[in-house]
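The following block contains the structure, expressed as structure tokens.
All protein chains but one are shown at their positions in the complex.
Let's turn to subunit A:
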Amino acid sequence: MPAGLNRALLTVAGAAVAVVLAIAICSVAIVVAGGSPFDALAAFFDFGNSARAESNSVATFLNRAVPLFIAGLAVAVGFRMNLFNIGVEGQYRIAAICAAFVGSTFTAPAPIQIGIIILVAAAVGGLYALIPAVMKVTRGVNEVISTIMLNYIAIALSAYLLREPFAGERAEGQLNTTTPPLPESGMFPDLNFVFEWFGMLPPTRNGGLWGFLLVAVALGVVIWVVLERTRFGFTIKASGLNSPAALASGVNPKKMIIAAMVLSGAIAGLIGLPEILGDRGAYTNNFTAGLGFLGIAVALLGRNKPVGIAFAALLFAFLDRAQGALQFADIPASVVTIIQGAIVLLVVVANEVTNRVALRIEERRAAQQLGRNTPVEVAA
């Protein structure tokens, strides 16, 4: 068996075992809480009992996966070179409100309008990530600390922007604060026609299946190409694996830190756009928060690779979707959070175990090819 395939199989098996163990742990929690684990499992697969409910559930599931996937990508770009960008949370919120506001100030044909909104979001996210990057290369400030602090600033700043300078008209008797609405041309077309291909009703949930899904897929492909097939991606990986060696072979570490942080922040800037362009048409105080932190878990689970992150985002979205269904089955929805936490922990453990096992197998294979029958014992 080729070593690469062996390794991939091991990884998948490790992840599967982790998921099953997480479900087992959660089953215990459910039993303790007085519920039935089988009802809970059924709830995860219960997408509703009418064609309309099913379509809405599928759309909800996929719509949730899109921002999680983008968040995972943003975190992974930093992780690839050992940069812990915990600031994705702040970067995407500040980017989302700026993009929503800029998008509401003018009207242009849809491709231009949406293009500018996306560019503004990426630019704001990238610039906000530039701050910790510059602090790190000029003063050696640890990016974990600085990005966490910048998160607080971003959250408070976006709350202020929403109330004062960027506030839009509010309907009589409504207490939600919002930026001015985007023009019609700023709304990303939906993908509801896909449901008809499968003989399903188009979802009625507002916004249906968000068209931004396509942007996310394209982004995933581009990031994969950049990380795996370009010199830039190689230097990122090299700096992450062994920065002194990378330095010795002519990589400028400061330049790489700035490039990786800004790229990570620019991707982070897009996290809020599916929701704004697909559904709300504005940044409101109901804007989904916390995706940046979930992105860290998704990236860990996906092992910092775009395909893995896609699966991780789908898994998290699948679990999140069941929040309502679980409550219909009289099971507390916090079960979802327990499963998600347990999966992330167990996958990290499983990764470590599979790494070691793969190493052993590889050593053994190499030893055999060298004509010796006994493997060389190597301390792990």
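The criterion applied here is as follows: a contact is a pair of C-beta atoms (placed from the backbone, for glycine too) under 8 Å apart; a residue touches a chain by one contact, two chains touch by 3 or more; residues count from 1.
Here is the rule we use: contacts and distances are computed from a predicted model.
Participant: Among "Nucleoside-binding protein", "NADH-quinone oxidoreductase subunit N", "Dihydroorotase" or "Cobalamin-dependent protein", find the name that the UniProt record gives to the complex chain excluded from display.
Facilitator: "Nucleoside-binding protein"
Participant: Among A:82, A:185, A:252 or A:288, which residue is in contact with the omitted chain in the full complex?
Facilitator: The missing chain is touched by A:288.
Participant: Sort through A:7, A:136, A:280 or A:305 and give me the one touching the missing partner chain.
Facilitator: Answering carefully, the residue with contact to the hidden chain is A:280.
Participant: Looking at A:8, A:156 or A:366, which residue reaches the missing chain?
Facilitator: Counting the whole complex, the residue in contact with the absent chain is A:156.
Participant: Spell out, residue by residue, where the missing chain touches subunit A.
Facilitator: Touch with the absent chain occurs at residues 10, 13, 16-17, 20, 23, 38-39, 41-46, 48-50, 52-53, 56, 60, 64, 155-156, 158-160, 162-163, 171-178, 204-206, 280, 284-291, 320-321, 323-325, 327-329, 333, 336-337, 357, 360-361, 364, 375.
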